[in-house]
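Heads up, one of the protein chains got dropped from this complex, but the rest are sitting where they should.
Chains: A and B, in written order; residue numbering restarts at 1 for each.
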Amino acid sequence: MSLNARLSKILRDIWDNKPRSLLVIFTLAIGVAAVGMIFNTVRMMKRDMFGQYAARNPAHLALYISPFPEKLAQDVEAMREVAEAEALRSVSAFTYDGKGARKDLNLLASPDFDEANINRFVIEQGAGAPSLRGILIERNAAHRLNLHLGDPFIVEMENGKRYTLTIDGIVHDMTIQPYSITAEVQGYVAMTTLEWMGEQPFYNQLLLIVADAHQDATGVLQVGAQARDRIIEPGGYHVGAMQVRGEPDPGDFWARKQIDGVLLVLQVMSVLGVLLSIGLVVNTISAVLMQQTRQIGIMRSVGATRRQIAQMYLAYVLALSMLGLLVALPLGLAGAAGLMAIAADFLNFNISKVNLPVDVFLLQAGLGLAMPLVAALFPVLRSSRLSVYDAIYQNGLGSGEPQKGWLLRQLARIRAIAPPISLSLRNTFRNKSRLGFTLATLTIAGAMFMAVFSSYATIRRQIDELGRYIAFDASISIPGGANKYTVEREALRIPDVKVAEGWASANGVIVYADGRESDRIEFVGLPLHSQTIQPRLVQGRWLQVGDNGKVVVNEDLLAKVPHLRVGDSVEVKINGQKRTLEVVGVVSKHMSGARIYMDYDQLTRLTGRRNQVDSVRVLATPGAFSQPAEQSLIGKKLEKRFENAQLSQSSSRTRHEIFDAMAKAFNILLIILLLVAGILAAIGGLGLTGAMGLNILERTREIGVLRAVGASHRSVRQVVVVEGTAVALLSWVFSALISYPVGRLLSEAVVSVAFDTRPTFQYSFAGLGVWLAVVILIGVLASLAPARDAVRLTVREVLNYE
Amino acid sequence: MNEAILKPQSVSIRSIATPQNSPLIELHQVYKIYESGAGKFTALKGIDLTIEHGEFAAIVGKSGSGKTTLINVLAGIDRPTSGEVIVAGAPVHRLDEGELAAWRGASLGIVFQFFQLLPTLTVLENVRLPMDFCNLFTPAERDQRARALLELVGIAEYADYLPSQLSGGQQQSAAIARALANDPQIILTDEPTGNLDSRTAEQVFSLLQSLADNGKTVLMVTHDDELAARAKRVIALKDGEIVA
Partner (left out) sequence: MKYSSATSRQSIHASEGALIELRSLSKSYITPAGRTPALRGVNLSISPGEFAVVRGKSGAGKSTLVNMIVGIDRPDQGEIWVAGVAVHQLSEDELARWRGKNLGVVFQFFQLLPSIDLVQNVMMPMEFLGLYTPKERRQRALNLLEHVGLGGHTHKRPAEISGGQQQRVAIARALANDPPILVADEPTGNLDSRTSNEILDLFSFLNTQGKTLLIVTHDKNVAARASREIEIADGQIISSGSIDASPRAVSTNLNASLSMTRGNQL
């Protein structure tokens, strides 16, 4: 009731101009909410996902060792450098889902699940350790395959024998990649159950936690090498490979690096968004000040000092910002909860609680309250400094606006366009700071939008690149290997199959000059004239007949041995023996990890597995790929024939399935990026709507004049819409100009976190086209409401506007 | 003075043609009542007025006498509360905003006190604008005609200037040229000299006078008694009624 008149004016100005106030509030709210959503997601993921993961005591290193007894683990654990070591048995098997489709199954057996301390899982349902003929299922697979406690569970061993186990429990294991990503079911059984299913009771993996928790990957590998050299190999066991678990640091969550990268990109985008929305708010505030110039003059003439005026308008900004923040806080929290729900499901972790941490709140409050104030300071001070005379005496068109400068005079020279259109076009340039802010927003939104498209194109390109290396209709792996000729003959007995190639593979390491060894490297032995690979050579040449000791490496390997060039030699260790190989070519990266390609005979000679192959790749039509359904059929026939021939029980993989899985993983990423680009576009659209609304408001009188000289509804609307579209198109030109570098930056960020590699950038012209359409739509939509307002103005209102 | 440009064009531009024998402007019992929170205010109290082709009439009266309301009603800018307004054969009081815009563009040229040229368009483009809106003449003819009109009002050399580069008198001349763009029968001016010094005001007034001499009907709102006295007819308003 007895509100202070100044405060009352502020509140009234907000209330009386609801559309404008709401525009400011929501523009600000979207930006601040986006920041809250992303930063809070980061906080909660760190707390929940990384926190929960750390609590599972994750392994630093896994050693793949020839069959060994549990005692070996105790010996390794006794080492000074090792904090903990545990033996684990991993067996590949299969199971069947409700529809009878075969699924990959990985069975893990620990000496004692109750005592197991490394890579701990949490039992969510059930009693505890698996009993004899019992199995624990990882929950991500259990949920997706609709498996419940007490259900029977079919296990098909590689020898084709089937066993029915009972589900003793549902567990949550964060240390493995979940079923949602790998499509491999994770099961935990007692060693006695494995024995019951005909397996020998030995272990084949050793998990290590090093004593010095701050070791990097190299240090951890060194500890592994010490264990191997001092304990394992002297004991008569053979270490096939060592794998550091966790990136960037050992013991980190398996997707930590990727998630950190994606979150960083999102954080940058959201901050960009909030800065843009603040810019747009300043646009509106400047316009309000311009509009209230006379009122400011009156207040000054009844005794207000400049400071009092500045305080009033800053209070106005603060009030709007507070309302914006009020909207932004729950919106941001809801967004974060949504993102967390998606992430938790996809990455298989638990959300402990959804809350708003103090620092995220402070960040939002700081950006949402302080930044608009700081940004509005300039226009507010400028307005409060206006002399009373200038503030009060404004009359006629164009007065009160700064003298038109060089730009307008240049534009006035363009004579080819009819006045109604050039009126729109020149109006575009009238308020340069407003145009600047609006353009900046739309330009950045557009560049980001196009960058997402380019990232998509780049990822597609990497996947296509992968396609060159999986140029088959279907392939099937043969665990343990089989005779090359038998395998190829059996495959060719399938009527559709015209090409069948048996490939050999082996694991090894690179030995550096200083004697250190690298991570696991895959050696691939393939026919010299293979038809199921279409390598793209980056350097050098492909394998030739008579290439003795000559190999081709892929770009991923170059990441491990940076200075490797064609013609260089590389020392490797394979099958326990050191060899020096000459690099004759480098092929493109294809998401396979580091690989060395060599002639089949050369490799089998090295591994001593002559005439043995580990997989077979088939093609129905040489030089062409079959349809997905046909590929799937070929795959099924392959499974059947190999099963009958007792060659392999693996499930086949078709080219199409591999692509599909890849695309699925990236789609989530792209959708999130597109969402953020969409938020930016929304901010841009709101900005343009606001700017157009302000333009109309300020040019009420001009619109009246247009009416007076005979402009119809259509003409007035056209003047407004053409102007809005012109701004949109202009922003498109600017975003097109920066879309290449921005797209490259984002693509590299996304791909490098996802593939750990610098991609071959692919610019998306489709993005350019799509954004053109979107931005025109934004331009038209953003000017429709202002145009409607403009049309509504009658000449009388306009000319008697005082 | 180039008189040809003021003669009715051979191209017919008026869909609502006026028989030459009936008056150009007729007002019957026009009332205008404004309602506000403070109550009713009657701005026009039953105005009856007839203006013939080619008249040069000054509308005088003090502030609040209703003269601006009268001219707004004539121009279809404001609607009468009751009564009829027939201008150039069109029932102005019954047209909707869209029809009004078209009618106004073709039949009326309005000159405002504060010139009201669009600041982003050159002088020539300002004059061309009404022709573009009403789609009169070919685009090439529009430029020619705009130039000829600027010649007529004596500021041809400023055709490609922006309004802000012109003096007040020059701006008002440009506004008059714009009012003539569609060759309307009627020129309405509201205090055309109100913002000009006496010498410039005189030039603008003679320009209006010469338009009347060349067959245009000119209505001028003014509170300058001397200026009004020089018009052929003076319509004096007081408190919403015609007193002379």
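Quick notes on this structure:
Here is the rule we go by: contacts are C-beta pairs under 8 Å (C-beta built on N, C-alpha and C of every residue); 3 or more make two chains touch, one makes a residue touch a chain.
For clarity, every value in this text was computed on a predicted model and none was experimentally measured.
Of the candidate positions A:Asn159, A:Thr305 or A:Asn644, contact with the hidden chain is made by A:Thr305.
Contact with the undisplayed chain is limited, among B:Pro23, B:Gly64 or B:Gly89, to B:Gly64. For the chain left out of this panel, the touching residue among A:Gln295, A:Gln539, A:Asn575 or A:Thr700 is A:Gln295. When the missing chain is restored to the complex, the residue among B:Gly89, B:Gly154 or B:Gly168 that touches it is B:Gly168. Annotation for chain A: contacts to the undisplayed chain at residues 2-6, 8-9, 12-13, 16, 294-295, 298-308, 385, 387-389, 392, 802. The omitted chain makes contact with chain B at the following residues, 36-39, 41, 62-65, 164-170, 194-198, 238-239.
By our rule, only the chains that are shown with their structure count from here on.
Centre-to-centre separation of chain A and chain B, using mean CA positions: 65 Å. Listed in rising order, the residues of chain A touching chain B in the complex are 395-398, 401, 403-404, 408-409, 411-413, 418-420, 422-423, 426-427, 430, 701-702, 705-713, 715, 794-796, 799. The touching residues of chain B, when paired with chain A in their complex, are 72, 75-78, 97-98, 101-102, 104-106, 110, 112, 114-122, 125-126, 128-130, 132-134, 139, 160, 162-164, 178, 181-182, 195.
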